[in-house]
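Working notes, beginning with the structure itself.
One protein chain is absent from this view; the other protein chains keep their places.
Labels A, B and C are assigned to the chains in the order they are written; within every chain, residues are numbered from 1.
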Amino acid sequence: VHPTLAGKKGPEVEPIEVDRVVALRPDAVFLATPNELSASLARPLVDAGIAVVDLSGAFRLKDRDAYPRWYGFHHPHPELLRKAVYGLTEWCPKLRDAGLVANPGCYPTSVLLALRPLERRLLAGAPVICDSKSGVSGAGKRSDLAFSFCELAGNFKAYGVGVHRHEPEMRAELGFPADAPFVFVPHLLPVVRGILSTIHVTFTRPLEAPELLELYETAYGGSPFVHVLPPPELPDLASVVGTPRAEIGFALLQGGRQGVIVSAIDNLLKGAASQAIQNFNRVFGLEETEGLEWN
Amino acid sequence: VHPTLAGKKGPEVEPIEVDRVVALRPDAVFLATPNELSASLARPLVDAGIAVVDLSGAFRLKDRDAYPRWYGFHHPHPELLRKAVYGLTEWCPKLRDAGLVANPGCYPTSVLLALRPLERRLLAGAPVICDSKSGVSGAGKRSDLAFSFCELAGNFKAYGVGVHRHEPEMRAELGFPADAPFVFVPHLLPVVRGILSTIHVTFTRPLEAPELLELYETAYGGSPFVHVLPPPELPDLASVVGTPRAEIGFALLQGGRQGVIVSAIDNLLKGAASQAIQNFNRVFGLEETEGLEWN
Amino acid sequence: VHPTLAGKKGPEVEPIEVDRVVALRPDAVFLATPNELSASLARPLVDAGIAVVDLSGAFRLKDRDAYPRWYGFHHPHPELLRKAVYGLTEWCPKLRDAGLVANPGCYPTSVLLALRPLERRLLAGAPVICDSKSGVSGAGKRSDLAFSFCELAGNFKAYGVGVHRHEPEMRAELGFPADAPFVFVPHLLPVVRGILSTIHVTFTRPLEAPELLELYETAYGGSPFVHVLPPPELPDLASVVGTPRAEIGFALLQGGRQGVIVSAIDNLLKGAASQAIQNFNRVFGLEETEGLEWN
Partner (left out) sequence: VHPTLAGKKGPEVEPIEVDRVVALRPDAVFLATPNELSASLARPLVDAGIAVVDLSGAFRLKDRDAYPRWYGFHHPHPELLRKAVYGLTEWCPKLRDAGLVANPGCYPTSVLLALRPLERRLLAGAPVICDSKSGVSGAGKRSDLAFSFCELAGNFKAYGVGVHRHEPEMRAELGFPADAPFVFVPHLLPVVRGILSTIHVTFTRPLEAPELLELYETAYGGSPFVHVLPPPELPDLASVVGTPRAEIGFALLQGGRQGVIVSAIDNLLKGAASQAIQNFNRVFGLEETEGLEWN
């Protein structure tokens, strides 16, 4: 499937039943399976004491009632929703020895990394606007006319406004109630990889650039995979695609009352695979950079 | 320069002095020259009673003092700034027999067409967020590393936040004072043509979709080149690139208090050349569609 | 399907039975239907004296026995194969009043326009190599993983070597027997539109550039839609995409014994739709440029 990852002979890949995985007694299992399948597979693995890092949406929401609406199925193991820790690595204090990690969605990763350091500075009631743009790989490998080359090359559009399943995930993690003016508009970029979110916020009082920079530096100074850019630098996709890191920059407008935060990640790495490895490392007390070391 | 526009022999193109243009006594002249050059060239043409449609920024701002800051030169003919009419065709009642038309900028065209119908519905003091994305041709033909294929293919970024010269143009046309929370963030898409603006607004009171649709239909029902899409349809670039038209769609959020308006144009046509022809047609009392007739 | 071609209301498109088409007694019908469907539909139309321009492969080969192998079906109306004229407009003397025109394939159009003027100059037995590269629209609108954006962006490959159905079409039109060393290698470019063929030939004797240029000029001097470029100019896709014309250029190597001929067309226009209109014009004795007039 991914020939560039293969060596001369390619790896041996074979189908496997969950019972056999349990019998093998691995320390951990990464699930990169469809939402509903992950929801089922995790139970026997967790029961066997195997640490599970799940890359689907099966354990990202705490509210079992949200699953039918946003994911289209009744959760078969709602009791696991409380047990699962939400693995936004830099903001998850409970990863050590966690039995079940819900790896965040790609959009939420890009948005939450930008917003979490600001939470006490956001003017209550003012809209928080997340205008996000994603590469096409976010949709997975699909035989679908809507994702064909001829439809997307040279094109650009917004989609899923108000109905994207990453929105309740972000609201829940940010503690925003359903009636808070939190706006998430995803767009489809004609690129393969990467997410760039442009986030518009209103502050409780005018901020100056050094103050805001310090907020971000305090949050991420010790994080190997979140790079904060001093203004007027702003991230672009080319600086993060192919890497496990997020880049965050910002601009202040209206005398410092309005903020524009720009956050960029590789949706397949920090938005999925490399964050899963960060989480694995943290579960087992390893260095967060283990296996991701070039950075 | 543009071989696809040429026939077998190509057109004869020759340098020409403004004096000779004046001597030829044309009805009208289109200026597609750099800002400072347009500012100079228009004077003798206007004096000779030749209608001028200027595609540069030389006459878009009414305030002479804005030119040094936003355009980097002192306007040589500030007396023409009042005379010039701002040619957002669908919203310009004074085009008939106008002597000097300032053709709008590409970003302002996409934003103003979306916002003008809403003016009385916008909650005072609430931010109006224009998150705009443009193809690379918006930067013109440039031998510049920043616009090279390798820098831009697969890339995406925001730029010019708070310092783009189209921002004062939009503020002035919308009647927003300098301290109004009007936010404009342009982005560079890896496509050649097209602008898509995602505009986030707060309404004075909750609106329902039919009500908002009617506002737009009332504004544009008679306009051949502005197509309003009923929700949940939203425009994409592919539907407008290569055409003289704008497409506008919207979504309502937060029970109708927040609006997401999406507006798409071809930056080189409705954002420049075809709007110039619309304006020319209106100046001379011709059908607005003359010369643009396929639509 | 193609919103940029639609006006504000869009055209009325409705399904129609061939009987009803016959009853309407049109002068001509364009068939842009799948190969096997065209093969059936043409019969009643031709019987009714309606001129048919067929854009499929249903009538491009004269040999009924070739259809099962190359097209996967037995031709239902092999008697029409002789009647059909092969509409490579510039080389088809029998278009006037033709009852059935087989519009050429896109690859053959690009190759034959380059090779037909050279026929008596090609060294017998020396390989004729057609290394052709096509945009993705050549494959049609398809919900197929192989044509998805993520598979094709940044990618390039050869395909169908020795098994592409356009090869027998070219061989037949060039009069090359099955054992002649005629090599056709199609490639898939990561662009939407356009075909560029690089054709490598050996001449019977060394040629000089003016001599070869004159051969092409003689062939195409009167053709509005074939532009011959003097060396060292070579065509590129950008010069032909969106236009009804072919561009042909060449370079001479090895002291004039080897030729590299480069031919470029828009696969959807000269390779399909606009050539169909050229053919229609010629069938009815109209100007070849009618309906294609900007050029």
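The rule is short, and it goes like this: contacts are C-beta pairs under 8 Å (C-beta built on N, C-alpha and C of every residue); 3 or more make two chains touch, one makes a residue touch a chain.
Worth saying up front: this structure is predicted, and the values here are computed from it rather than measured.
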| item | value |
| --- | --- |
| Sole contact to the chain not displayed, among C:Leu189, C:Ala246 or C:Val283 | C:Leu189 |
| Candidate in contact with the missing chain, chosen from B:Ala124, B:Leu145 or B:Ala178 | B:Leu145 |
| Of B:Pro190, B:Pro235, B:Gly249 or B:Gly271, the residue in touch with the unshown chain | B:Pro190 |
| Contact partner of the left-out chain, one of C:Leu37, C:Leu253 or C:Leu286 | C:Leu253 |
| Touch list for chain C against the chain that is not drawn | 126-127, 129, 131, 133, 151, 154-159, 161-162, 179, 181, 183, 185, 187, 189-194, 196, 198, 200, 202, 232, 234-238, 241, 251, 253-255, 257-258, 260, 262 |
| Interface residues of chain A (partner: the chain not displayed) | 3-4, 7-8, 153-154, 224, 227, 238-243, 245, 294-295 |
| Interface with the unshown chain - residue positions in chain B | 136-137, 141-145, 147-154, 190-192 |
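Keep in mind that, in the parts below, only the chains that are shown with their structure count from here on.
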| item | value |
| --- | --- |
| Most central chain, Cα average position | B |
| Inter-copy rotation, chain A to chain C, in degrees (Cα atoms; steps of 5) | 180 |
| Homomeric contact chain A-chain B: same or different residue positions, threshold half | same |
| Length of the line joining the C-alpha centres of chain B and chain C, rounded to whole Å | 40 |
| Centre-of-Cα separation between chain B and chain A, whole angstrom | 36 |
| Residues of chain A whose C-beta touches two or more other chains | 151, 154, 190-192 |
